[in-house]
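Every protein chain of the complex appears in place save one, which is left out.
So, subunit A:
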């Protein structure tokens, strides 16, 4: 690459090495994010389908909640399946957040002082991954305090803990969503989940090394958004149904 002779020789810039040396390679960090993200995506899909069971009535929903605790008993101990999922999801969450922060920092360093501005709506989900991620992280903490542990003030008044014989998920859920701010935060978190998944699905596929052609890439972006919206809307119907009195 030729350049005006006066500039190159006079002030050859020091080699910048704007990337990183040592540490976890970014390609592996991205593979970890893709793998853990895929586990989360499958989890939220299953979780959403389970949630929709609430429309089959209190008894059906409570027995589903009870079954989750009793699943595969006595091969697995009481709450065995739940604890396996809790451990797996927690490990995934720590890895996902660690890699996100690592890559965020590396990206900011490599970009330097002059940030890219004025990008279109097509990258809105991609650019807001950190924001939606933080909202989701806060939501996860609140959601566990609210409906798993029932701890005041996050949990609703009159929260009933599950016993070995029965679960009270239905009344707990209705009591929780009857508080307007909780329902609104839930809806906000689901909006963030839709956006996070919209870009996450695309990113994961590419990070797994699947070479998608341009047209397939556009289709994939649409598919990611659709997946996110299906999960978000499926879940959002529940607080809306509680607030409008459909579920009591």
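Convention: contacts are C-beta pairs under 8 Å (C-beta built on N, C-alpha and C of every residue); 3 or more make two chains touch, one makes a residue touch a chain; residues count from 1.
Everything below uses one rule, namely that contacts and distances are computed from a predicted model.
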Chain excluded from display, named as in UniProt, from "succinate dehydrogenase", "proton-translocating NAD(P)(+) transhydrogenase", "Molybdenum transport system permease" or "Cytochrome c7-like domain-containing protein": "succinate dehydrogenase"
From the listed residues A:70, A:202 or A:247, report the one that touches the chain absent from this view. A:202
Of A:31, A:85, A:226 or A:241, which residue touches the hidden chain? A:31
In terms of residues, what is the contact footprint of the unshown chain on subunit A? 1-4, 6-8, 10-21, 25-31, 103, 106-119, 123, 126-127, 129, 199, 202-203, 205-214, 217
